[in-house]
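All protein chains but one are shown at their positions in the complex.
Up next, chain A:
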Amino acid sequence: MDHHSLSIALCGSGGAGVMTAGQMLLDAAATAGAYGLMSKALGPQIRGGEAAALLRLASRPVDSPDDVFDVLLAVDWNNIERFAAELPLQRHSLLIADPAAGVIPPAILKAEPRVVEVPLGALATACGGRVNMVALGLLATLAGLPVEAVEAVIGIELADKGEAAVASSRAAVLAGATAAATIEGIERLPLPATINEGARRWALSGNEASGLGALRAGVRFVAAYPITPATEILEWLAPRLPRVGGSLVQAEDELASINMIIGAAYGGVPSLTATSGPGLALMTEAIGLAVAAEIPLVICNVMRGGPSTGIPTKSEQADLDIALHGLHGDAPHLVTAAAGIADCAFTTQWTVQLAEALQVPGIVLSDQASGQARAIVDALPDPGLRARRQTAEADAEGYMRYVPTADGISPMAIPGTPGGEYTADGLEHAPRGTPSTQAAHHREQLDKRRHKLEQFDYGEDWALCEGDEWADTAVITFGSLTGAAREAVARLNAAGVPVRLLSLRLLAPAQPAAFAAALFGVERALVVEQNHDGQFLRYLRSTCPLPKRTVGHHRPGPVAIRPDEIVKAVMTLIALPQSTLVEEV
C-alpha cells in the first residue's frame, strides 16, 4: 500500500454523472494542494451504460494507478461487473453502496471488501441535489480535502448553470460530507497547510499534453481523421492552432491526413498528425515517402487494444512492431515513446525538434492509459525545444536537394526560395532529386538516410535512468508503464532491494552504446510491456546488449499492469523468497 495516496473508483450508469463528479474531485484535490490522476472506464455503449471514474489522489505526483482501490463507491450497479477486472479490490477496501441500488454484484464482492451502506439517492432527494454531488462530498471528505476546495470547484464548474444549481450542489456535497464523517478506517491524505499560489497545479490529459508539446515545438499545421483514443489531441489543437497562426484540417481519411502533412511540411511548416493503430496502418506507405523524400513530420500514435478494431477504448502497447518495422523498404525513421501523462508534452516537443533537425518522420507512441487519463501535475515549464530545419539559401549555386553531407543532412529548399526549385520524390534519386535507378545512387541515398539518424547526438533525453544506480537488477520498460515501474522500483529500493529503472524514450534508432552504459553492472533485467507477444523484448534482443538473465513480463490490456505486479515479477527474477519482501514493501 502506498500511504501517500488514496485510490477511488466511482461507479454508476451513464446518466449518473460519475465522470463529472470524478473530475471535480480531482480538481478539488489540486485546489487543496494535492496531486492525482483520473482515468475513465466505460462500457461499450455509445452513450449511457456502465461507467467508472478511476481516481488516485496523492500527496506527491503519481503517474500510475495503484495496486488496488481503497474505496469503491457505486451510485448504482448497472453492469459494473463487466469491468470488475479493472476494479481490483482487497479485503480492506471500502465499498460504499446505496442499499436502494439493489444487490451488490458477486464479482465486486469477491475480494471481500468492507461494505458500508449509505443512502446516497435518498440524501440527494432530501436536499434537492444530485446523487453524484453527494458522492463528491463524501469522497472528498474521506480523502481529507477541505470542503472549501470542493466549493471552489463547484463555483467554477457550475458557474454557467445558474445559482440554483450551485446551491443545490453545495447542499448535496455537504450531505455527502456529513455521511462521510461516520465512516472510519480511511486515512486522510497529508495535505500542505498552505497552498503556494505561485506554484499552481495543472490538470491535463496526456493527449492535451501532446498537443501542448506540438504547439511549443512550433507545429503549425495538423491534418487528421478522428480515432479513439487520439481524438482529444486534435480537439485540443483545433481551436488553439489558429491562435498561434496555424491551422488544422479534418481530412477524409488517414491516407489524406498523412499526405496533407507531407505537403505542408514540404512547404516549410512543421506538421503533425495524430492517430491510433488502424490509422497508422493506413499511413505507412506515405511515411515511407516522407523517409525517401526527407520530409520532417510527426505522427502521434495513441495505442489501443489491437489488432484490427480491437478494443478501441482500452490501452495496450501493441503498435510497437508496426511503428518500428511497418514501413516498406529500408526506411530509417524515429520512434519515440512518451513516458507517462505529463511526458507526452516533452516527448512530442522533442520528437518534433528531432524530426525537423533530421528531416525525417517520427512516430511518438503513447497509449490510451496516458492519452485519456487526466493528471494533476506541477506546471510544465517550456523546455524550449523548437523546430529548426536546415534550409537552403536563395539562389545557392548548383543547389542539390539530396547532396550527401558529413552528417547526412542536406539543406532543404522551401517553396518560395528562388533558385531552390527541385522536385521532391519518393522514387530513388540522384543528389539533385532527379529519379535514378543506378545502384550507386541507391546505395548513396540509403547510406545518407541511415547515417543522418545514426550520427546524431540524442543527448540525455533518450531514456530515463532512475532508481539505485549501483543495482545489479534493472526494470526496462517504455511509455505509460514507466509510472508503475518507477513505483515498483521505489518500493523495492525502500525495502532494501537494489533495482534500477530504465525507460526508453527513443526507441528507434536504437542506442546500443547508451543502453549498455545505462545498464553497466546489471546482471539481470525484467522487460515490462503491455502486449501479448513481447514486442519490446524482441526488439531489444535484436538491437541492444541485454544482460544474460533477461526475462520478459508482458501481457495484453485492458487490465493495467500495476506496481505490485512488477514488484512480484522482479522478486521472482531475483529468486528471493517473496514472503520476506511483501511485509516490507
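Simple rule for what comes next: contacts are C-beta pairs under 8 Å (C-beta built on N, C-alpha and C of every residue); 3 or more make two chains touch, one makes a residue touch a chain; residues count from 1.
In this text, contacts and distances are computed from a predicted model.
> Leaving aside the chains you can see, what is the UniProt protein name of the one that's missing? Options: "Xanthine dehydrogenase, molybdenum binding subunit apoprotein", "Sarcosine oxidase gamma subunit", "ABC transporter permease subunit" or "2-oxoglutarate ferredoxin oxidoreductase subunit beta".
Hidden chain identified via UniProt as "2-oxoglutarate ferredoxin oxidoreductase subunit beta".
> With respect to the chain omitted from the figure, which of A:Met38, A:Leu54, A:Ala274 or A:Ile376 is a touching residue?
For the chain that is not drawn, the touching residue is A:Ile376.
> With the full complex in mind, choose from A:Ala74, A:Leu215, A:Ala373 or A:Ala471 the residue touching the hidden chain.
Final answer for the missing-chain contact: A:Leu215.
> With respect to the chain omitted from the figure, which of A:Asp425, A:Asp472, A:Glu523 or A:Glu565 is a touching residue?
Reading the full complex, the residue touching the unseen chain is A:Asp425.
> Quick one: which of A:Leu10, A:Leu95 or A:Ile261 touches the chain that's been left out?
A:Ile261
> Pick out the residues on chain A that sit against the missing chain.
27, 30-32, 149, 152-153, 195, 200-204, 208, 212, 215-216, 220-221, 223, 239-240, 242-247, 249, 251-253, 255-257, 259-269, 271, 285-286, 289, 293, 376, 379-380, 382, 413, 415-427, 433-435
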